[in-house]
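With one protein chain withheld, the remaining protein chains of the complex are depicted in position.
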Amino acid sequence: MDIISNLLIPIVNLDLLLLIAVGTFAGIYVGAIPGLSVTMAVSILISFTFSWEVYPALALMIGIYMGGVYGGSRTAILLNIPGAPSAIATALDGFPMAQQGRAGEAIGIVTVVSFIGGFLGIIALALFAPFLSDFAIGFQPRDFMLLAIMGILLVGSLSGDSLVKGVFAGALGIGIGAVGMDPLTVQDRFVFGIPDLRGGISFVAVMIGLFGVSETLAQLHSIHTPAVRQKITNIVPSWAKVRKHLPLGLQTSTIGTVVGALPGTGGDIAALMAYDHAQRVTRNPEVPFGKGAIEGLVAPETANNAAVGGAFIPMMTLGIPGDAVTAIMIGALFIHGLNPGPMLMIEQPDMFWFIVSSLTLANIFMLIFGLTGIRLFVRIVELPRTVLLPVIMVLSIVGAYAINNSVTDVYWMLGFGVLGYFMRLYGYPLAPIILGVILSRLLDDNWRRAIISERDDFGAMMMGIFTSPLSLSLFLAVVLIVATSTPWWKRWRARKAGVVASQGQKP
Amino acid sequence: MQNLFYGAALALGLATTPALAEYPERDIQGIIQWGAGGSTDTVSRSLTPHAEKILGASVILQNVTGGVGAIGLNQAERADADGYTLLFGAENPLLYKIMGLGDKDYADFVPINIIARGIPILVAQPDAPFDTFPEMIAYINENPGEVRFGSTGPGGLPSVVTAMINAKTPIDVTSVPYDGDGPALTALQGGAVDVMPAVLGAALEPVRAGNLKAIAIFDTQAVEQLPDTPAITDTNPEFADVLPWGPFFGVFVKAGTPDDVVAKLTDAYAQATQNADFLSMMDGRGFRMLSLSGAEAQEFLDTWQRQTAWTLFDAGIAKNSPEDFGIARP
Partner (left out) sequence: MTPTQPPAPAAVDPIPEPAPGRRPGELVFNIAILLASLFLLYSAYGISGFEALSAPGAVPMATTAIMSVCAIIILRDSLRKRSDTAQTVGRDILPLSVIVTIAMIAGYALALRPLGFLPTSVLFLLIMARFLSKRSWGFCLAVSVGTVLVIWIIFRLIFSVLMPQGIVPEGRIISAISSLF
């Protein structure tokens, strides 16, 4: 009974309902503009909502969070500039769709599957939070290391034509992620005596450079060809289409929820792993991946929104943040006089159900605001490029500057923009670089933690992997992924398929 | 060119204040050395709204992270010494010189307010085979190298506390480094490390829930939040000469800022730290209020630096000798 009355708090209080709506609406734009991040917006809200009660403050933050994770897909699809790291995978198939005049269709399906993913994440939070948090907190450094290796292996599916170039790009990404002072040993790495490099290269600057700037430079080649006319029918996807992709969405939502619940990994990694999963399980996509496959949109967008509910799981049950945004919300709870920790669920269960209910409402508002106004949005792509490209450039520069109020980040953005431009021209894939940067710290830090824990004894570390069920399953998953991407396996599969096919043809 | 713009602004009636108006005449920028959601961030963001009311201007807070806080500190140091850029920092810059992380530290700044101090606490997994500090030392000595201590890298609180313990009773433990005390405490609850010297505020909630076991308060007196946990000096009085010690938070402006501006900021932040809501939040998070300013604050910084720098140097963690920077042995 208490649960229901707590669930009803944000619904019956009109001001809370309104705040969630406003937050979600603002969040979509925060997410869509590169350089404005949900983390930044929620930090600002801490000071802004300082004198408020705790419920309205959280309502606004939750709205921004939900809307922001979804909003990143907008610019990824329309301009090939992911508004947030969790939308990188969305750009891989979303932008090709926009180039084919199907931007409206892409945004429509993304909105609906984001809603489904978000909803499944919330259900997991409401029903399985204690179980999932026990599971997530049990991850040892070696497990995070294996997870990172699994992630790195996605290079194979992001490489396009040339695997060697893909591997090169992935390794470059890991190297970029290592630049700066290593926080574990305070040792400088790739700093070359430049003080500004100590803090590392801003990941968002790399992302805006590689995607946004290199894309605008490449588009200068064809600046006078008229923009693609966008179809504005078919925006709200049919039920048949949604149902077709629902099984995949369920699987990728599970990936999103679990990866979101792990402390230290969030929607960005979840979305990339989901994209890879989609490539593995989709036998015959209507359009190949990377050229506008619907599955390439469904997977990352369900996963990153499911990761929102996932991130709240360790926060609500243990006071441990699942990602950067929930870390700030924990700070906000402290400021409002609460003590987020394992006792919060016991001492103040109303807070838990209030958050579940607010997330659900934010998810519904996301669907409503997401589906309205698409027609207006897709017009952006139809603007003359001679005007649109300079505006994108200024937005990219401002976005890079805003990350740390630093001109250095603008130079990095330009540098990676130029590098990305040449890499594009000479057939290097760019997505593996971003993958490498995202996974660099996860891999490097946890590899070292795992081996330090065993006093630099590699054998003991492997023993640890073989004796823990969780580590062993992750290890076997890595082995399986490697084995199935070897040419021998592919040849064997093809021969088997060939035999089956020829047998089928026999009268 | 500049005059032209001022002129235009004046003509529009926008710039209503004369050039030498009373400080503050515009928004103040606040640089937080550490990331959003951390202790420094939470303390800065909950204190500043009270100071804003007194100052009558808004302070726009921004996290500038990286390089153990050195990136934010350098950015604040590059700004003009006009009081329009504040630095919200923790204890780390006092160790930059000896750790080889840079040649700027709080010597290039004027302390506005040293807000509060954290209290270190030793926590262990709930099923650890020891309950008190002497038992823990005995267990470590029986199992050399087996016990894993959570750490936050050289110079962080766990490394200093471990160095202090080592100076009294040498112990053979494996330090596993994490990005901060949050991730390290998570690892402790997940069983990846066995013991962790942490700041009380971060460990309080899991201890109260029984997810972690408190071994000792690393201070000269027990705390009211955990009345059953003894202070380390109760069992091992030899630690009394290095304690009390703990991380701290402060607000700083660049050295050379006009005295009246410093006075105004000092007054605003001193009043803000007396706010009842702020005090109860700090108490809930297990911080000990200091609210030091002026000569008192400078004295606190100097003592802290001398003591910690030499502890780390004697433990072989520091890269440079404190002597090279004129930091005398305490």
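Letters A and B mark the chains as written, and numbering starts fresh at 1 in each.
The rule we apply is simple: a residue touches a chain if its C-beta (ideal position, glycine included) is under 8 Å from a C-beta of that chain, and two chains touch if they have at least 3 such contacts.
This one's a predicted model, so the numbers in the text were calculated from it and none came from an experiment.
> Which of A:N405, A:S473 or A:T486 touches the chain that is not shown?
A:N405
> Where the complex has a chain not shown, which of A:I9, A:V167, A:I364 or A:M462 is the residue touching it?
A:V167
> Which of A:I46, A:M61 or A:A178 sits in contact with the chain that's absent?
A:A178
> What chain A residues would touch the chain not displayed?
The list for chain A reads 29-30, 33, 36, 40-41, 44, 96, 99-100, 161-162, 164-165, 167-168, 171-172, 174-175, 178, 182, 184-185, 187-190, 192, 213, 216-217, 220-221, 223, 288, 291, 384-387, 389-391, 393-395, 397-398, 401-402, 405, 407, 410-411, 414, 417-418, 421-422, 425-427, 436, 440, 443-444, 447-448, 451-452, 456, 458, 490-491, 494.
> Pick out the residues on chain B that sit against the missing chain.
Chain B touches the chain not shown through residues 1-2, 5-6, 9, 13-17, 25-27, 29, 57, 60, 62, 84.
Simple rule for what comes next: only the chains that are shown with their structure count from here on.
> Which residues, counting only chain A, touch chain B once they are in their complex?
Residues 39-40, 42-43, 46-47, 50-51, 137-141, 180-181, 183-186, 195-196, 198-200, 263-264, 314, 318-321, 324, 327-331, 334-335, 337, 339-343, 404-406, 445, 448-449, 452-453, 455.
> Chain A touches which residues of chain B in the complex?
35-38, 41-42, 45-46, 48-49, 61-68, 70-71, 74-75, 99-102, 145, 148, 153-155, 174-179, 182-183, 185-187, 189-193, 204-206, 208-211, 277, 280-281, 284-285
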